[in-house]
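Note sheet for the following structure.
Of the protein chains in this complex, all but one are displayed in their positions.
Take a look at subunit A:
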Amino acid sequence: MSSLFRSEEMCLVQLFFQTESAHNCISELGHLGLVQFKDLNPGVAAFQRRFVKEVKKCEEMERILSKKSTFEKLEQELREINRNHAALRQNLIELMDIDSLLRMTEDFFEEAESLLTYSEPPSEDSVFIAGVIKQERFPAFEKVLWRLFHGNFVLRHTEMQATEELQARGAVKKDVFIIFVQGDHVREKIRKVCEGFRASLYSCPKTLYERKQMSNSVMTQMEDLRMILRRTEEYRAGVLTRAAEHVQEWGSKVKKMKAIYYTLNLCNIDITQKLIVAEIWCPVSDLTLVQSALIKGSEQSGSSVTPVLNRIQTQQTPPTFNRTNTFTEGFQAIIDAYGVGTYLEINPAPYTIVTFPFLFAVMFGDCGHGLVMTLFAVWVISQAESLRKWKNEVLNDVVIGGRYIILLMGMFSIYTGLIYNDCFSKSFNIFGSSWCVRPMFHAHGNETLHEYHHLQLNPFVPGVYSGDPYVFGIDPVWNIASNKLSFLNSFKMKMSVILGVSHMLFGVALSLVNFVHFRKFQDIFLQFVPQLIFMLSLFGYLIFLILYKWCITLRSETAPSILLLFINMMLFDYQSEHVLLYRGQKGVQIFLVLTAVLMVPVLLLVKPFLIYRTRMKTRHQVGEKDHFICFLLQVSMGDIFVYQAIHTIEFCLGCISNTTSYLRLWALSLAHAELSEVLWRMVLQVGLKISSGMGSLMLVVLFAAFAVLTVTVLLIMEGLSAFLHALRLHWVEFQNKFYEGSGYKFTPLSFDSLLKTQQ
């Protein structure tokens, strides 16, 4: 049965399938995502594998996806479109040149006619040539013409108006020019010069009427061309967007193919080249699913022979597989980050689902901040799919992957915030405080109230303390008490020790479950029981003292300090002036310390001694000549002793250091509470204390600052800090009591996770 309690039972299965159906079968298994292929050719280098060519091909396809042979048709089409587009554009530019030429030559002709009417009458040989030349070449052009005709010509030029269209297409500045010369023979010379300067010449009709006609025809041609160009661009855009959709599809297909070929590289091919042998790890409970997937695959490929599954026994350690759902995978991930559990070891994840947010909340305890965190987590959960598109690594892995962890952390923080009675550093008075100020001072008149700044509420004065503690959480009167920290520190430190010792005792108890499962019954008596007795007699007794002192009525001036009691207990220091909490305490304490001290040699010596005895027995049974071989094969006794000594010291000293380590629960919650109070006092209170009308405006501004600082400092920074410390407490103090964590993770061939990670 699959559950989160323990990793799943795995089996090694041999698959035999035909080469033709290999592709389909593996594809089906990939979609199923439940099998991990073992590498059957571990000695073979990557470039020697059978399908290395196919893998390389797939990789190349991935890299240059748009230019693959399947896209040749698309490529040809695009090329043609581009060619046409360029030609059309060239035409358009020419027409535009003619158009502006015609417009500008109007002025020239008028000028020329007026000039010629003053001078001799127009002869038949006067020639004019109109054209367009690049602006930068014009001065040189003019010089050459001067040298050629010695001033016997009229040259006019204007800069062509650069229209928006031309500028957009990156055209250069051009000038329109027109030359009037005498003589027919010069036409050729001018033409040669113009060719040399790469000026484009256009024939310009002489009469006004013809020019007007030409202008009109050029206009219509330009309009047509513009329309054609627009259509071409639209068509090209359409083709590209359609291709882009396909690219995505092709990309995922190529990735799948690459994965399949990579998997095939791990298999063995039979001599006859017709059979492929693969070895897979697969959960026992999923064998039927795997079988049906293979049958489906072989049917798809049209092969007549169904693949054969053959479960084999093996001494190798299978991978560790914990079946998780969306909610539990976050918690499993933080356990696996430290170490993947040994095969069939007990899984700390289900307990972590509760203890981790709880320890976080003990350090974070503020119901206002907890509420903000919960709302944020709810928003992330509802928007998880759309937020996954954000490519930011941190955002994706931490926030989206851990959204359920954040939700639980927030909800637990609201709970501990209610217990600490702390909401943005202010307390709620829901049930009525148990402390009353009036009976303290009214009996003696009100002078004390008026004279002294510091007043003391003595619970032994009748009426001051009602006798019944506040219903749920810390009494709100402590929020305005000046010795709030003395009270809260004592409370939180004791609470941290209680929580820590309980957490560790739970860890030790889990080791019992492991011993029972792996049938190490000897270890139960040699390791579990002494460890439990050691911890309970020392630290269990400490918890008892704490709880006992909380329950009885003491006068604070004469109450014994628990820390001093504990130290004196270890040092066997029972001088008469030290107050004890209960009768018979001395006897009980001496008994407990002696028991704990007795457990140390049990942990240290008994197990190596038993191993030594069993070795002696087998040595007697085995013959003489095998002694030497046995001696060499076995681990030496010295190593066993050293290992056991290390383990014992680690446990015993670790008990004390780990208990102290849990005091970080107190430290961080103190830091959080103080930061919260400082923020309120320094930021928001400044706005509240202004009683005039300006107060509301200041409040608006200061509240914004308060909110931003709360989110950045208290939620993000303190949240990360508490997260880290809670994680450390789990990884080190809790898990070193029972967790081995020396397995390797089950990584099945799964197309879903492949495509998700590549996105």
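By definition in this document, a contact is a pair of C-beta atoms (placed from the backbone, for glycine too) under 8 Å apart; a residue touches a chain by one contact, two chains touch by 3 or more; residues count from 1.
Going forward, contacts and distances are computed from a predicted model.
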Among "Vacuolar protein-sorting-associated protein 36", "aldehyde dehydrogenase (NAD(+))", "Alpha-1,3-glucosyltransferase" or "Ribonuclease kappa-A", UniProt-listed name of the chain not shown: "Ribonuclease kappa-A"
Just one of A:Gly131, A:Pro476 or A:Pro608 touches the chain that is missing; which is it? A:Pro476
Residue of A:Gln48, A:Gln456 or A:Ser696 touching the missing chain in the full complex: A:Ser696
Can you say which of A:Arg137, A:Arg211 or A:Lys426 touches the chain missing from this structure? A:Lys426
By the contact definition given up top, give the residues of subunit A that touch the hidden chain. 372, 424, 426-429, 450, 476, 479-480, 681, 684-685, 687-691, 693, 695-697, 699-700, 703-704, 707-708
